[in-house]
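A protein chain is absent from this complex, but the other protein chains hold their places.
So, subunit A:
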Amino acid sequence: MTDTTATETRATPRRRLNLQVLGPVMALIVLIILGASLNSNFLSYGNVTNVLARSAFIGIIAVGMTFVITAGGIDLSVGSMAAFIAGVMIMAMNYMIPTLGIGMPLVLAGMVVALLTGLAAGLLNGFLIAKVQIEAFIVTLGAMGIYRSLVTWLADGGTLSLNYDARSFYRPVYYDGLFGVAWPIIVFALVAILGELAMRKTPFGRHCASLGANEQVARYSAVKVDRVRMATYVLLGLLVGVATIMYVPRLGSASGSTGVLWELEAIAAVIIGGTVLKGGFGRVWGTVIGVLILSLIDNILNLASIVSPYLNGAIQGVIVILAVVLQRESKSAD
């Protein structure tokens, strides 16, 4: 597991690395034990499916975010971007119903629209950051506001809803699955596995890490810095499109309040999973653990209702910080 990380990690003793890696996993296991002891339905098929399927949107986005952050960037626009893509996708599908009718072609066309919109949004972010050299924080903060108000404008301040029949046809994409595993979970797993492989086994993953660690050194090592940086944002935009494809069939609607704070949840999941916020080191499977930790906290708080719901946010905050502290402590353990 150390083969693709920087040489300094390779030189460290095995025990230290294991503890660091185990931090988020331990937090996840503790949460699962806690949940199971608080409510007997926690480990039921229904609840596990609910939690995993719910995690899929943030999860798919967070896998893309892992690459952006590993390469030393940040993207604050993904939540608004998801809302905007959902809005465009719904409008496009409603618009195409007279020509395509209700059926597979319509759904596929909707998916293509979502992916293309995501790709375009990612390209725009990437272009402004990598080529025009504007700070990623500023570009994506601006994009966040732009997409959020665009979707509000498209919806005329209300809600964009997918045509009822089209929605009934499209609905199984969220609610059904293969062999009892819901589609969003399958897609999330595929994205995570491919992301993990790309991060560890491909030049792209190594280039992201070297770019995040030291841009100058990466440049002198013949890494095409601009292209790699741009690619991370394009990949993220595309994955936001994929997440939207799974999101739209769930409620069949998009509004100004869709995807609020998803960007922070995705970033938090990436950091909980052990990716370094400053860049230089990324761990896709850690991100998956981070996403699961975040959704499990919500789920357990709802299932247990042991404390006042006013305090849910505080508990969430404490657990997020603890999960990261656990890593830091084990890092400096020896």
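We take it that contacts are C-beta pairs under 8 Å (C-beta built on N, C-alpha and C of every residue); 3 or more make two chains touch, one makes a residue touch a chain; residues count from 1.
Here, contacts and distances are computed from a predicted model.
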item: Per UniProt record, name of the chain withheld from view ["ABC transporter substrate-binding protein", "Dehydratase", "Cytochrome bo(3) ubiquinol oxidase subunit 4" or "Heme exporter protein D"]; value: "ABC transporter substrate-binding protein"
item: Hidden-chain contact residue, picked from the options A:S37, A:T202 or A:S257; value: A:S257
item: Sites on subunit A contacted by the missing partner chain, in the whole complex; value: 39, 41-42, 44, 46-47, 50, 54, 91, 94-95, 152-161, 175, 250-251, 253, 255-258, 260, 298-299, 302-303, 305, 309-310, 312
